[in-house]
Every structure is written in C-alpha cells, then in structure tokens.
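Here the complex is missing one protein chain, while the rest keep their positions.
After this line comes chain A, so read on.
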Amino acid sequence: MLTHGGGWVKGTWNLPVHFFAISYESIHFLNKKKTQKELTGLVDAALPLDVLTYEEKTLSAILRICSSGLVKLWSSLTLLGSYKGKKCAFRVIQVSPFLLALSGNSRELVLD
C-alpha cells in the first residue's frame, strides 16, 4: 500500500525486542550477570538483557529483551522469589515492543 506521500514501513510479528516495565520489592539493585543466571535458572546465562532505567525510589526498572526471550523472561520474573537469601517479588507493570508506550500508563491515572 502506498500513501500519497510515498512508501511506508509496516512492522508485524516479531518486532525484534520487547520492553518490560517492572517493579520489585526488597532488592536494591540488579547485577546484570547475576540477574541472567537467576532469571533463566541456567548455569551459563542464555538471554542478553538490558536494564534501560532503574529508579531506586520506586524500585522500578525498564528492561529490554529480544522478542524470542519474552516468555522466558516474563515467567522467570514471575517465579523469582528470592535474591541472596532475601525474599523478593517482581511485578510486571507493562510489556510492549514500543518503548514509547512505557513512558505512560493510563491505568495509573488516579482521580478519586
């Protein structure tokens, strides 16, 4: 399909990466290497992961993972219950292949 202005690019399945916005409790900082091992449960970490943002005040972060690793990362985050002997829990707030979508969350609009 051509618009009057010229060509267009359309992304479909498998846009190459997904972004996670997560919050976690009782853990101060994720060491990337440890995270990979903890998250995948494998001795040799298999999923390269980027921590794009980290906010200590809200204990929240934005992660980047290749789309093929989306399900593994999400399930690992859900099942991860402790770190260095301390109990912790991860809550996945938003997931999208569009980082711009993570800059706002309409479900957080509070009017009461």
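Criterion: a contact is a pair of C-beta atoms (placed from the backbone, for glycine too) under 8 Å apart; a residue touches a chain by one contact, two chains touch by 3 or more; residues count from 1.
In this text, contacts and distances are computed from a predicted model.
The complex appears with one chain absent; UniProt names that chain "Ribonuclease P/MRP subunit p40" among the candidates "AP-3 complex subunit beta", "Cardiotrophin-like cytokine factor 1", "Ribonuclease P/MRP subunit p40" or "Aspartate aminotransferase". Within the whole complex, the absent chain has one touching residue among A:L47, A:L70 or A:A89, and that is A:L70. In the full complex, chain A touches the omitted chain through residues 3-15, 18-19, 32-33, 48, 50-54, 62, 64, 67-68, 70-71, 94-107, 109, 111.
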